[in-house]
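Below is the structure I would like to discuss, written out as structure tokens.
The complex appears here without one of its protein chains, the remainder shown in place.
Letters are used for the chains, namely A and B, taken in the order the chains are written, and counting of residues starts over at 1 for each.
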Amino acid sequence: MEEELKMLEETVASDYKYGFVTDIDTDVIPKGLSEDVIRLISLKKNEPEWMLEWRLKAYKHWLKMEEPKWPNVKYPEINYQDVIYYAAPKKKPKVNSLDEVDPELLKTFEKLGISLGEQKRLTGVAVDVVMDSVSVATSFKEQLSEIGVIFCSISEAIQNHPDLVKKYMGSVVPMTDNYFAALNSAVFTDGSFCYIPKGVRCPMELSTYFRINTENAGQFERTLIIAEDEAYVSYLEGCTAPMRDENQLHAAVVELIAKEKAEIKYSTVQNWYPGDENGRGGIYNFVTKRGICAGNYSKISWTQVETGSSITWKYPSVILKGDNSIGEFYSVALTNNFQQADTGTKMIHLGKNTKSRIVSKGISAGRSQNSYRGLVRAGKNALNARNYSQCDSLLLGDKCGAHTFPYIESKNKTAVIEHEATTSKIGEDQLFYCEQRGIDAETAVALIVTGFAKEVMNQLPMEFAVEAQKLLAISLEGSVG
Amino acid sequence: MLLSIKNLHASIEGKQILKGINLDIQPGEVHAIMGPNGSGKSTLASVLAGREEYEVTEGSVEFDGKNMLELSPEDRSREGLFLAFQYPVEIPGVSTTNFIKTAVNEKRKYHGQEPMDAVAFLKLMKQKIELVEIDKSLLSRSINEGFSGGEKKRNEIFQMAMLEPKLAILDETDSGLDIDALRIVAKGVNKLRNSERGIIVITHYQRLLDYLQPDFVHVLVNGRIVKSGTKALALELEEKGYDFIKDEISLTAAL
Partner (left out) sequence: MDPINISYFGEKFNRLQLANPDNLLNSIRKEGFKTFNESGLPGTKNEEWKYTRISNLFHKEYHLTEDELKSEINISDVNAVRLPGSENATELVFANGKFIPELSTIRSSDNELVILPLEEAAKGVFKELIHEHLDKSSLFIKDGIHALNTSFIYGGVFIYVNKNKVLDNPVYLYHISDARENHTLSQPRSLVFVDESAKLQVVETYSTIGSMDSFTNEVIEIIVDTNAIVEYYKIQNDSITASQVGTTHIRQIGKSFVHALTISLNGGMIRNNTDIIMEAAGNEAHMYGLYLLKGHTHVDNHTLVDNTKPNCFSNELYKGIIDEQATGVFSGKIFVRPDAQKTNAYQSNKNILLSDDATVNTKPQLEIFADDVKCSHGCTVGQLDEEAMYYLRTRGISKEHAQSMLLEAFAADIVGQIKPEPLRIYVEEMISERLSVN
């Protein structure tokens, strides 16, 4: 408790602390999107022909698509010609060797609280770092490769493991899936790749930090995780960006494949720059995340703490194809000031005895709008499918909104689906109780919100949980009038 | 022979709970089955009543000359088996009277009898209400909905009176009852005791047995009946606890 309070004290007074810009030499392809730009990206990355063809096919498809209008978010039209699609730090270090990383870069990540060196060795987290368009460093590669785990940037995977990439990329999120997935498929520049061979429990947390640095640059990363039969991996991602007045675009794709009895745990702490208190600037975060429980008895678990971005559009989903497979979604989404979030999940039950669980905690403050949107579907063959969903919203102040849009579709009489949702505000009595014990209102709110979100926070790996709690407190700042 | 259980093995979700039960019951006998928590007492009751989650992996159960394991739960009931539940379920919207009437008439139909008309049914109800001292107002409410613990158990005994089974299994009927409620329930059961009817009383404590006076007492430990005796055994258990039996068993095993 004492520690918790100290942590809150420390953070309550601070602004978006990741808002600095790193002065680093950058290789940039000028603004704009065309076939030529895509060819150039592919060329710069020295990609094989099949990859370029894949990109161009996605691009052609994208041109025919329309931006989705159904999410409960409002923003001015995006000019896709006004975005930088490729920006890379010039001094690209040789992967594997942290010593050769640009010292500016290392400083950047130290400021972010991510040490690529010794510290993480102690905590046992392998980190891949992606700045703007490219992966700059991956730690612990060798140790991991000894047990057969491949953990590298997706660019390297395209070079070194083309068969795996060819086989799985686009298998869960097809390039034609949606507008932003198609855009990503055309222009993605980097991201992480993990392959856990049969029977291997990955001994450490794998982690990627994403950082947007260059002005006007979009970030389009792509992550692919494959867990073979009886493999296990826990993967974490964190995201930050500098403070800028303009909105920046982030459109990522994440694909997870879990084979028989495999388990993938995917945790996100998303803290892209949310814009200032007047709603200026901030990241547009349009992300497609989907996993497939391909094998029997497999499990995919998504945990997300979403505090950043001016707009979030994101539905980490699980296709429960294997019999007896399990899908989970735990989410805390906090919006403040003028932020808008439309986030949730899809649980598609196809196999027999599949189970899913959804716990969503939405916290709205300031003038923000926070929506849960989720789909639970039991297909015709999903015998004995079970789902339980709990969606709670907490409102702080009377200028914000909390919305719940669950879709439940069942075609199987043996399926049991339950959904519950509540909306409430922080009780005056709870606040008064805290205040009477000498806790000021802002701290009290942070405490109560932390309690509200606890069920989800408990799902996060230790290293992330503390950070995520701090984030919640910071993001709430100024929300108590 | 009313009930004959031979080498009964049963499991749930692959976990073996009953590991070879043998038990014979003659008409008119009252058998108490005692045992520590998790020994399989309630499983035995569920398996006898035909709960589908349990899988009988070995052994046989003959009830009044019929292979009981082949029968559906409803047919077992119609053949004269009654289970008084430890936790009777609440069924909103279904009135107790309508429910019992349906049960009585389905049993009659099974035995080729005409359904009981409303007048005869009400008369029978009235008679049984007096017998087991149940509050009449409970019967117009939905089954067990909002009933207190004692009311639920009394409702079970009332249903037993109405259905007039050949064999009644009382599964921890004493649990959650205060001493007054216990006395009333026991009194009801004693009134339903006769030379034709067999009764199995499943209980953790012997206090119910003070009222019911069983002919035989069996001790169930880890899925097997490890000791059988008379009422005196129950008293001994009360005094020494289940550990003494466990010690005795391990001693026997060691020899």
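The rule we apply is simple: contacts are C-beta pairs under 8 Å (C-beta built on N, C-alpha and C of every residue); 3 or more make two chains touch, one makes a residue touch a chain.
Just so it is clear, the model here is predicted, and its values are computed rather than measured.
Novice: So which of the visible chains would the left-out chain be touching?
Specialist: Missing chain, whole complex, touching shown chains: A, B.
Novice: Looking at A:144, A:157, A:187 or A:400, which makes contact with the chain not pictured?
Specialist: Residue touching the chain left out of view: A:400.
Novice: Which of A:143, A:159, A:176 or A:423 sits in contact with the chain that's absent?
Specialist: Going through A:143, A:159, A:176 or A:423 one by one, A:423 is the residue touching the chain not shown.
Novice: If the missing chain were put back, which residues of chain A would it touch?
Specialist: Residues 70, 378, 380, 393, 395-425 of chain A touch the chain that is not shown.
Novice: Can you list where chain B touches the absent chain?
Specialist: 49-52, 72-78, 82-83, 85, 88-89, 91-94, 98-100, 102-103, 106-107, 110, 142-143, 159, 163
One rule holds for everything that comes next: only the chains that are shown with their structure count from here on.
Novice: Where the CA atoms of chain A average out and where those of chain B average out, how many Å apart are those spots?
Specialist: Centre separation, chain A to chain B: 56 Å.
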